[in-house]
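Have a look at the structure below before the remarks.
The full complex has more chains than appear here; those shown keep their coordinates.
A and B label the chains in the order they appear, each numbered from 1.
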Amino acid sequence: MSSDNIRIGLIGAGRIGIVHAGSINDTKGTELTWVCDPFVENAQKLGDQYGAKVSADPMEVINSGEIDAILIASPTPTHVDLLSAGIDAGLHVMCEKPIDLDINRVEALRDKVNNAKVNVTLGFNRRFHPQFETINRRVKAGEIGNIEQLVITSRDPGPAPQSYIAVSGGIFRDMTIHDFDMARYFIPRIVEVSAVGANAFCDYIAEENDFDSVTVTMKGANNEIVTIINSRRANYGYDQRLEAFGSEGMFIASNVSPTTVQHFNGNYAEQRDPYIDNFLELYAVAYRRELALFVEGVRTGQQLTPTFDDGRAALILADAAHESARTGKSVKVSV
Amino acid sequence: MSSDNIRIGLIGAGRIGIVHAGSINDTKGTELTWVCDPFVENAQKLGDQYGAKVSADPMEVINSGEIDAILIASPTPTHVDLLSAGIDAGLHVMCEKPIDLDINRVEALRDKVNNAKVNVTLGFNRRFHPQFETINRRVKAGEIGNIEQLVITSRDPGPAPQSYIAVSGGIFRDMTIHDFDMARYFIPRIVEVSAVGANAFCDYIAEENDFDSVTVTMKGANNEIVTIINSRRANYGYDQRLEAFGSEGMFIASNVSPTTVQHFNGNYAEQRDPYIDNFLELYAVAYRRELALFVEGVRTGQQLTPTFDDGRAALILADAAHESARTGKSVKVSV
């Protein structure tokens, strides 16, 4: 491979790390140089597959002098320290969402990131799904006039296990976080957050003082209203829709069926198969496009979105929703 | 009611006569004055419902001097004589399709009809269904450039009984006749007809030397190709679709679901109920609009389509298809 390649150290060889390793391999002008995971056998597998060096110690990778960038795909509690270390080492950083579950730790890192010469990007992959990217581009081109209402529906196929819920930070910080970022992709300035949560079906989520179903309503600085509808479970597959409504029209992105096939008989018409229920399959294209844009940002020196501050904003909105759902009062925010 | 009303004598109080009686009642400026049926109790029911006189003898109605128009909804073999008598009596005539199953009887009546001062219209109700009428208007407005291909799919919910099939004149004259007229609604000049028939599922239709499934291909005078696909049975309801393909685009009319409701679960997504399987319900609007336009033609003196010659052309195409399906050779026509 050419020496002009962006050399990447991948921190984390779990489920999402595997996806990123594949994207790096598929993306021209990149090179997977190091793979790091405390479960070193996981790292080894990816290293063997893609011809990368392997380590159990992220600092060995960061300080190797052999990479241009790190991709942080390790557990959330490690993100802030790795981000900081990567910046200190002069590396560009792409970090999985969320930055952290604690806004104070995020704030403490903020100045360093914003003064850094390197490129720091957050992994809000949904921005890069072609259907949401298309609507965003067309809304910004004015095709629906002023945006007035944004409705985001996100339902997962099924809830994570209790052990995960227990440390997830709650549905707003763990699941709605994607929708908060999606909201700001369209309406960056949010001024007020209301949220309602319910325990509709999952006892162990209730035991963790968390909700399985929520609706969040937010007001934008220009009188926009954002509505987010979440459930931890949808038996017909991944439910990920968006509706952007404006003064001159509307865009809707609906769900993706595995094929276009429809079935008709004496009992029904136009029946389709359930939607894709695997987010890695659903968002495969988005993960690759996200990486390609990160690489472009590194090459051109131009800061691309979503930024660290976008990650911070999403967490601020999640915290506000968390509070509102418990107090029954709307929460003013400034992001 | 006002004396300016178009006074109509309805000949035939069967299934389709009942529909027309309702349309007359719903249409402003019309008056159902006489109802005639040899089963006079059927006529009586409609007469009672709508305040019309009743007769078992069509000539009593035609010669009553109390009507402006007749609507012929009696069995096909009676159409030619009633048409002729109506014209002789100076009445406007709307006649159900087909004119007759025998082209010679149609030809014998042709000059009289074309020289008549009255308005004679054929009851090809599908032309008046809003979806087909909309496509026709937009095609004529040039929205898809030159029309090049027309594809008509017509499948009935289920076959008529053997007794009906036996006297139906065969699928081309009985069922495809609607599609031949629909084809000419878009492409009036047809020059060649090919047809393929099959006995796919219904033994008693085969016993009558008729087909249960056919495809007809026709060429238009301007190199258009028309494809008609028929089946006597579709278990998901009435299947009535049309595709007009042109140099600059395409229109498609698809089937009508009873509601917009879609159902989703672990086994499927976007499931709808079967289509409407009752043609009277499906075409209720078309029947009313057909009558309204007939009345408009009577009022304005302007000849409206479909004309007697449109009915003749449909029969010529049906005869050609009948021949082609039996000889395996295309048949030249001039309509």
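We take it that contacts are C-beta pairs under 8 Å (C-beta built on N, C-alpha and C of every residue); 3 or more make two chains touch, one makes a residue touch a chain.
Keep in mind it's a predicted model, so treat the numbers as computed, not measured.
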{"item": "Given 2 visible subunits, total identical subunits the whole complex contains", "value": "4"}
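We take it that only the chains that are shown with their structure count from here on.
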{"item": "Interchain centroid distance [CA atoms averaged], subunit A/subunit B, Å", "value": "58"}
{"item": "In the complex with subunit A, residue positions of subunit B that touch it", "value": "235-237, 255, 257, 263-275"}
